[in-house]
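Note that this is a trimmed complex: some chains were dropped, and none of the rest were shifted.
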Amino acid sequence: MSHDKKEQHAYNASIPHDTVLSAYRRMKTIRMFEDRLHEDFKTGNVPGFAHLYAGQEATAVGICSHLTDQDQIASTHRGHGHCIAKGVGVVAMMKEIYGRQGGICNGKGGSMHIADLKKGMLGANGILGAGAPLACGAALADKLAGQGHVAIVFGGDGGVNEGAVLESMNLASVWKLPLMFVVEQNGYAQSTPQQRTTSVSSYEDRAKGFGMPAATVDGLDFFAVYKTAGALIQKMREGHGPVLLECRTVRFYGHFEGDDQVYRPAGEVDDARKNHDCLKLFAESARNMGISQAELDRIDHEVAELIDRAVQESLKAPHPALSELHDGVYVSY
Amino acid sequence: MTRHITLKSAINEALDQEMARDPKLLLFGQDTAGGVGAGGVADTWGGVLGVTKGLYTKYGDRVIDAPPTEMAYVGAAVGAALSGVPVVAEVPFIDFMGVCFDQLLNQAAKIRYMFGGTAEIPLVIRTMVGAGINGAAQHSQMLTAMFTHIPGLKVVCPSTPHDAKGLMIEAIRDKDPVIFCEPKFLYETSGAVPADPYTIPFGQARIAKEGRDVSIVTYGPMVPRALEAASQLEQKGISAEVIDLRTLSPLDRTTVLKSVMKTGRLVAADEAHPRCNIATDIVAQVTEQCFTSLKAAPQMVSAPHTPVPFSPVLEKAYIPGAEQIIAAVSRTMASHA
């Protein structure tokens, strides 16, 4: 066993089992939520687009496990995982995706606009990169409040090339904002491979261009993400400026539902599912830490029930009243 | 030879034929080729809804996947066009224009004028407009008015496969920057389209249906709704003329005014938000120009002053349809000058 591995093992052992189990529960919730949507999309009951987060769970949960409701995150089009990791209610999320009453946005947002300000979730976003400036503002508010709260903005390997993100990196650095830029490197922006969207192969180099410290982790390894993110977030809480964290990960499904992803090399997805599944890796590590498979199975079972309930309730939930169409544009007008 | 093909295929065919005609012409956008360099099967996307699929296979490196950085690649399209290389660039949804707007508002639109009237910018920006596919607030907008407002741009929005092809070929051959708005809701509708290349001149509205009692003036995804309204009205004994503007800038005032002078009644319809949209523009211009021909108050049909909601039932209520047009026609028929 290498020194690094040993160190990681020791670190893992120091994490309370409660934390580990609740992380597992969130990761599993994301996975089952997305797997279920993938199935239900075929029924035609789910309106609109959905970009599924399956495969990347360790990243969202590894990072958000360090956050409180006062810390804020800004998300992307592929936002379900970030929402669940941040503690947004799963039933209300599902109803939202079905466009129903009781959805977290009353059915007016849908998959790409799920938000829960009370949970510090500033919204998924249909515009690539647009969360970064918003997160700068949240981080500025945090900084001024002086309570050690931080902001996190998630972005994909393609989307972080948007001017909005790049300008935000500069701004966050000049203003020394407690803001972490997370790059979820899953290799693709839609069908375009990372090297055709990005001029550097490591986003740590990109961070250097903005005077920001950075780190890269195996985004499939919850414990590695948890450890590295934890250290970076702690520094931000202590008043250091922004950081970048690249998480190397994989996308299990197509860019959105309907994408058969044949542009990927044959076997790539199968291999990922078999050998690079962050949930399998998690369970293995958890067992190494003395957590029993039975405990995990119990969680699996509860999560399955929750997801099933979410779908059943969504299907039963009424559609929004037509009067809703005109409501909620302005506070006053 | 004329076949029935979809609006989407008609655009693909126009691009294909122009790529063949002009060896300098480039296409770029996000996944316009689709998956090139990814290691699997190339040319499987053709943009998010597949409009350019197949063109990479035919034209290779002249069909370019751009990084999702619209300001850079739209600006690069402007710069290339200014340097004599014509480009059709895609901004997938018109909603995304907010991230590259300067290159159209202040560069493409103004360069010719600011530089003293000699520069040419043979540029087409393809973009999808309109609601109806549950895209929610950031993938459903009809921001045509914003571009129509800007001098130096031309704005096109076809409603049939036939027009889509002819207007796209015209747009590519045109030497000014053109915002080509594709009503995604109509992508799969079919119509007769000649196989050979042809052009439809800008600034020539199409009388989609002749009528005597009222002029319904509209464009894009509202045209089939207007035709549906007209056919229902016909059954009530009201003969509506439906005018499809085809290009919003330049605007074919002549055809519109002639129609209103004939019918004496006007309904202007736009799927956009109601303030400062194409419907207000048409009503204002018609009223100013032929007030005395009007037998009744012109009526507008627009979406409400709200973002586009996600919920399918709300979205359906949001999109103005045949029903709203019929109601507007009824108002013009009821009132008297």
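To keep things simple, chains are lettered A and B as they appear, and every chain counts its residues starting from 1.
Criterion: contacts are C-beta pairs under 8 Å (C-beta built on N, C-alpha and C of every residue); 3 or more make two chains touch, one makes a residue touch a chain.
Remember, predicted model here, so these are calculated numbers, not experimental data.
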item	value
Displayed chains are single representatives; whole-complex counts	A x2, B x2
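Just so it is clear, only the chains that are shown with their structure count from here on.
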item	value
Centre-to-centre distance between subunit B and subunit A (centres being mean Cα positions), rounded to whole Å	36
Partner subunit A, residues of subunit B touching it in the complex	30-31, 34-42, 44-45, 48, 65, 67-72, 95-96, 98-99, 133-139, 304-307, 309-314, 317-318
Subunit A - residues contacting subunit B, complex	47-49, 96, 99-100, 105, 107-110, 112-113, 125-130, 158-159, 161-164, 188-193, 195-198, 260-266, 268, 319-320, 322, 324-326, 329
